[in-house]
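Of the protein chains in this complex, all but one are displayed in their positions.
Then we have chain A:
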């Protein structure tokens, strides 16, 4: 299948999913065929397995969350469009053999497909000015699919670099004076024109870089998960909006949460007020990390939470699946 054909196919499917999400549940048949078709050349058996898992579990998670904490959202004046079923993203690790770490990630709602690679620690030749004696320099490069990188990419690179600089443990042995180079190529999805908002692409880029960093075994203090949220003109919060929904929205928000619940990144644009943002933040938190539980000890909370269906759970499962496959020789002999 040529790249274009694949692109149009995925776009059609994502439109379909948007419609279905708005108008109610649908059969699972479509969805499965979509994943088998659109997973692309980088799909590995593990990634397919991951998706189907996320997919089947997510409805139960939605209902769980509804039972657990019904009052927080419903008592709020804003109304929500609840997605009855959520099409999960697809991802696979270590696609590239020459890079230290690599990952591909595909977001079903926006249609973006990112291939990321990480090289760390690596010497940065000729960059004496950027070499810090105490810690590693993080470099991020974004390559759009159909053009050269422009000012918009510089901006997104800056956001990702600032965020990762703080999370990557650049003072570990072997890292100071060297570089952590992250390259993100947009291999599928629509083009972003000059001056367009980069927010729709940002969560995919963040997830790809995280998976690539994990694949490259770069030491980090925490992992994270990100979500794209839109508030439509009629004040309805749409989580994981499609590109069409994002374009029509009155405000767009990208939030990233650390694996310990800190708000790592917030990028909001459009017209909104603070109360709306707070609701968006709660909603995004639920999407990324599951519903907040009252004080429980860390491990128990994890168990009770059941993190599948959340963005963080997705990252975890992708890595777990990859490890299972890598250590199959060992696991099978035991």
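Assume a contact is a pair of C-beta atoms (placed from the backbone, for glycine too) under 8 Å apart; a residue touches a chain by one contact, two chains touch by 3 or more; residues count from 1.
As a convention for this text, contacts and distances are computed from a predicted model.
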Chain not present in the shown complex, as UniProt names it (candidates "Ribosomal RNA-processing protein 43", "Replication factor C subunit 2", "CST complex subunit STN1" or "Exosome complex component RRP41"): "Ribosomal RNA-processing protein 43"
Hidden-chain contact residue, picked from the options A:100, A:135 or A:312: A:135
Options A:93, A:118, A:159 or A:288, residue touching the unrepresented chain: A:159
Among A:88, A:101, A:116 or A:170, residue touching the chain not depicted: A:170
Candidate in contact with the missing chain, chosen from A:211, A:264 or A:319: A:264
Interface with the undisplayed chain - residues on chain A: 135, 150-152, 154-155, 157-159, 162-163, 165-166, 169-171, 193-198, 221-222, 233, 258, 260-274, 277-278, 281, 295, 298
